[in-house]
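Worksheet for the structure shown next.
A single protein chain has been omitted from the complex, and every remaining protein chain is retained in its original position.
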Amino acid sequence: MLYEVRDPVHGFIVYDELERDLINSKPFQRLRRVKQLALTHMVYPGAVHTRFEHSLGVMEVASQLFDTMMQKGGHELLRALGIRREGERERLRRVLRLAALLHDVGHPPFSHAPEEGLLPGGHEAMSAKLIREAEIRAIIEDQHYRAGIRVEEDIIPVAVGVKHSNARLTAVHQFLSELITGVFGADRMDYLLRDSLHTGVKYGQFDLHRLIHTLTFVQDPKTQDPFVALEVGGVHAAEGLILARYFMFQQVYHHHVRRMYDQHLRQALRDLLPDGQWPLAPDEYVAWDDSRVEAAIFHEASAGGSRWASILANRLHFKLVFEAPEGDIQRYLDQHSDLSALLAERFGEEVYVDSQNRPLVRDRELNVRILGRQGLSSWVTESRIFGVLPPLAFLRVYADRRDDLIKDVRNALSRFVG
Amino acid sequence: MLYEVRDPVHGFIVYDELERDLINSKPFQRLRRVKQLALTHMVYPGAVHTRFEHSLGVMEVASQLFDTMMQKGGHELLRALGIRREGERERLRRVLRLAALLHDVGHPPFSHAPEEGLLPGGHEAMSAKLIREAEIRAIIEDQHYRAGIRVEEDIIPVAVGVKHSNARLTAVHQFLSELITGVFGADRMDYLLRDSLHTGVKYGQFDLHRLIHTLTFVQDPKTQDPFVALEVGGVHAAEGLILARYFMFQQVYHHHVRRMYDQHLRQALRDLLPDGQWPLAPDEYVAWDDSRVEAAIFHEASAGGSRWASILANRLHFKLVFEAPEGDIQRYLDQHSDLSALLAERFGEEVYVDSQNRPLVRDRELNVRILGRQGLSSWVTESRIFGVLPPLAFLRVYADRRDDLIKDVRNALSRFVG
Amino acid sequence: MLYEVRDPVHGFIVYDELERDLINSKPFQRLRRVKQLALTHMVYPGAVHTRFEHSLGVMEVASQLFDTMMQKGGHELLRALGIRREGERERLRRVLRLAALLHDVGHPPFSHAPEEGLLPGGHEAMSAKLIREAEIRAIIEDQHYRAGIRVEEDIIPVAVGVKHSNARLTAVHQFLSELITGVFGADRMDYLLRDSLHTGVKYGQFDLHRLIHTLTFVQDPKTQDPFVALEVGGVHAAEGLILARYFMFQQVYHHHVRRMYDQHLRQALRDLLPDGQWPLAPDEYVAWDDSRVEAAIFHEASAGGSRWASILANRLHFKLVFEAPEGDIQRYLDQHSDLSALLAERFGEEVYVDSQNRPLVRDRELNVRILGRQGLSSWVTESRIFGVLPPLAFLRVYADRRDDLIKDVRNALSRFVG
Partner (left out) sequence: MLYEVRDPVHGFIVYDELERDLINSKPFQRLRRVKQLALTHMVYPGAVHTRFEHSLGVMEVASQLFDTMMQKGGHELLRALGIRREGERERLRRVLRLAALLHDVGHPPFSHAPEEGLLPGGHEAMSAKLIREAEIRAIIEDQHYRAGIRVEEDIIPVAVGVKHSNARLTAVHQFLSELITGVFGADRMDYLLRDSLHTGVKYGQFDLHRLIHTLTFVQDPKTQDPFVALEVGGVHAAEGLILARYFMFQQVYHHHVRRMYDQHLRQALRDLLPDGQWPLAPDEYVAWDDSRVEAAIFHEASAGGSRWASILANRLHFKLVFEAPEGDIQRYLDQHSDLSALLAERFGEEVYVDSQNRPLVRDRELNVRILGRQGLSSWVTESRIFGVLPPLAFLRVYADRRDDLIKDVRNALSRFVG
């Protein structure tokens, strides 16, 4: 029996009974009430979509990647994956789908924002924990499905990486994991398209169909292990994805108001949560969702209990006082710790320094193999725009909305600006 | 100073200072936490979008309608609207925009579903009340803007109709109101496109641009009052809208699971709300939003306090036991009250009968004037598919998920089915 | 080895070596110079797209239909199609693809318009002839491909129907043919989307993905022959296609200027072509394309050789003098032959009467089987809007652009109008 659900990005998403049972589980249903982009909807009102639809989308795209590769690679890929017995291919496909479905199950309310300082180990560790827990584990290991899938050895390493599992990393799991979280993995493909759709920011679009159909695999000459590779005909589609990501970071994910709200949310949660962080017992953890947090914030705000809750409830976020000019960003980043220390000393929590400095394209991305007519090459040689994209870097200083404070902060900053 | 916000349907929506202040008001900000389609997202996961973005969208489309008509009708339309002094045109445009922005401000959490039995007067009366209240009224009447707009005489009648206002109906207000809530009004245009986008149901699409550009006005030969009319070249675009609406009702708004959740939500709210209905004092009313309701439902469910809250929290909605066949619907509707009475007597709240029977095209819609080369005619003569569309009609019986109950209900129904 | 080509409707279309050789053949390449919609581009400037891209698109959609059905129906469908040996499934898929690719190969320049009176047997007969001819037949039957496909028994009956073939109709061929030219066949699906895209008329859109995934098959209880059927969940998608077709006929295919140009094109070709009709010898036939016709028309026009060529070259098409009102169409259609006879007698070729009267939904369409939870039913019971759509009917009178003539024609018509 197959089931299906409408999806605004992929049309329909089809799933089977085992998947249905996982979707129906309490931890997964909770994702219906966890927004994909935290408080981004304060800037882009359409951005209230949830991890629930994203998780279904990742399962869908991962399957498309797997099926397309299988169609193209056929026996060769099966051999590279060490698949000999019949049925094993189907089993791996299922591992991939379940891992994709569950890879975000451990996200706290509002997804990424309230992890730092509030959730030791991050959402990946919690995903592993919840997958390992009674309800999800029992469904996957139910004899009824005879799927032969092991939670610890199969699902967890593929879903969240071997470091959160007790199993050792196999080449097959590494390959499947790449299909989910890799440079051209289903996670990234889905969130760019989905966030773009719901925010209305058109820059997140790229040619999904083309990219999927030009991804392939190559084998390591020594170990024969398979790796995801890109046909040379897909270089432009891949550039499209990289640029879509660049624009989405610039316009949405790193939007200065959104980043400030992320911080206020963390501050408010420190006040609101028992012991100032998310409870780690699965049952208690799963009982938290966006609604409960939001209701608590508004309640606190009206009761005058937490300054940060009030700031959130009344949209009185700190104001951007300074942003380092893009052309001169490195000079400021070099002074980051001095600047942060000084401001913290003088203004304490009245001021917030936010900065990022990471390459748009990480080293492992530069290693993506390109498969051309003359054999293997790399991004660096095949794409002329890939290597030239600037890093995702900014340095911003925010302060509470008092004119005198803002003036003082500006003064304090003046010696750095020089 | 103009402001703008990204909108997934219309690209960008621009607004001015007065509008910004209204948007920033507490009652309007609350719409960020009121889902447009209640619990429809339990069926269509993408449908978590809010009244906030819809309200901005209606303001945008209403302006486009007004501007396009002004561009085409020019002096004639100004005369028909009785506008003589300069500035009056700008004032009317503003009335239209503010009324469009505010027309849904009184919706309870989850929009339409929890009105029946829970909010006397419906959301329109509450919209009027909130508009009339201190915060919104003060902003509109602030001398700073010199907009000359009257809350009672201008905004309320145009936003929610004259029956909720103390003012008398003028032809001008009637005309502006038509641009918002009429057959081809901004409200309908926006929600069809928006609900279609976020659900992923493609049937809600129609040619917005074309429809806007073929809407025009005619004057009543006797009174000279202006009415919205359609150029004959827009008949197909208008048919597109009507059909989009038909499909959206069939697929989304009347989806049987969604309708059942609507009822469970009303049932749970009767348990949860103080006195079993929404508080009518504006401050208290505005303090309720989806998050607070949702948090309360999950809290009640885990505390075992309300059966209906448990049903919602655990997704154990009543099951559809019977649906009248479309071809034979009238026969069942005729027996509706007998059938309801019988089932209520025998099964009480264990069974729910849901039915609708209204023309897709209401009488006033049949009166839309079509402006052709040979003068005025009507929908009925110009559109060959308009008149033939079936009514929105269904009759459904649901019951709690117990096999014996379902069997009993089926038996009880058998004498009607014959 | 696989090849691919960008397609504006379907993204990419992939084809194999045998298909490439057919695409490269002279008769197929000629379709690059045969416009899909004749002179429709005189009304919709974007409509200059060709039978070449449409033919590739039909091959693509037909494959998607076949693959989806196979995926869902699996062994059952194979059995219903009488497929026992391995490889036979692949052979049938190939028959389908080649037949889809070639089904329009016999179209004269400008596609449909210049068939009547100019091409005995229509384009289907010519398609059969060209497929049967040396070049195409040689490619298909080339030993190199070992495809085991027979031109006369497989390709021709599936591509253009058994009446143009010497083979007898098998249930398998009937089924494959349905996938191409049936009610929900690839031909119709492709042309609606493609014509919609290039003309910019949005009404031709429908949910292709959904429709493909809800088409299935049923077996005749007696003969066990398979027939295309629709799952009940696809009814709205199917209604979408039917309505798209209705709108495209109203807006594009039956546009009054386009229909008049069709007639002028036939008239000009009677003057231009040797013996007043298309040469039937394949080599000669294939040497005609849109460019050659167009160049000849402009040459004739500047040389003053053919009145109809001049009319086309200078866009002086006959003007619409009268169109029967839609509400009253039947009364006029009843008088059609009297009216035509009278006008022909009095005005000869100075006047042109054009009419159509055919149900949007033909009888065979009403027979489409719907597969629901309670077994088979039909369109008539499952769709509430299917049966109520009006026929495609019009009656128009055009005349040359002379005021006195137009006046005379109007007078002559007056006795019918009464």
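When the chains are written out, they are named A, B and C in that same order, and each has its own residue count from 1.
Here, a contact is a pair of C-beta atoms (placed from the backbone, for glycine too) under 8 Å apart; a residue touches a chain by one contact, two chains touch by 3 or more.
What you see is a predicted model, and the numbers here were worked out from it, not measured in a lab.
**Student:** Taking the complete complex into account, tell me which visible chains touch the one left out.
**Tutor:** Looking at the entire complex, the absent chain's contacts are A, B, C.
**Student:** From the listed residues C:G74, C:G148, C:G200 or C:G276, report the one that touches the chain absent from this view.
**Tutor:** Counting the whole complex, the residue in contact with the absent chain is C:G200.
**Student:** Of A:R331, A:R362 or A:R384, which one is in contact with the hidden chain?
**Tutor:** A:R384
**Student:** Looking at A:D207, A:D262, A:D354 or A:D400, which residue reaches the missing chain?
**Tutor:** A:D207
**Student:** Which residue numbers on subunit C touch the omitted chain?
**Tutor:** Interface with the chain not displayed, on the subunit C side: 5-9, 11, 24, 29, 32-33, 41-42, 44-46, 48-50, 52-53, 56, 197-201, 287, 289-292, 294-296, 298, 302, 315.
**Student:** When the complex is taken as a whole, what residues of subunit A touch the one chain not shown?
**Tutor:** 202-203, 205-207, 210, 236, 239-240, 243, 246-247, 250-251, 325-327, 381-382, 384-385, 388-390
**Student:** So that we can see where the missing chain sits, which residues of subunit B does it touch?
**Tutor:** Those residues of subunit B that touch the unshown chain are 11-12, 207, 209-210, 213.
Rule of thumb we're sticking to: only the chains that are shown with their structure count from here on.
**Student:** For copies subunit A and subunit B, work out whether under half or over half of the interface numbers are shared, and give different or same accordingly.
**Tutor:** The interface is built from the same residue numbers on each side, given that over half of them are used by both copies.
**Student:** Let me have the rounded angstrom distance from the C-alpha centre of subunit A over to the C-alpha centre of subunit C, please.
**Tutor:** That pair's centroid distance is 48 Å.
**Student:** Would you mind pulling out the distance in Å between where the CA atoms of subunit B average out and where those of subunit C do?
**Tutor:** 42
**Student:** Centre to centre, by mean C-alpha position, how many angstrom separate subunit A and subunit B?
**Tutor:** Using C-alpha averages as centres, the distance is 35 Å.
**Student:** Where in subunit B do residues touch two or more other chains at once?
**Tutor:** Counting only residues that touch two or more other chains, subunit B contributes none.
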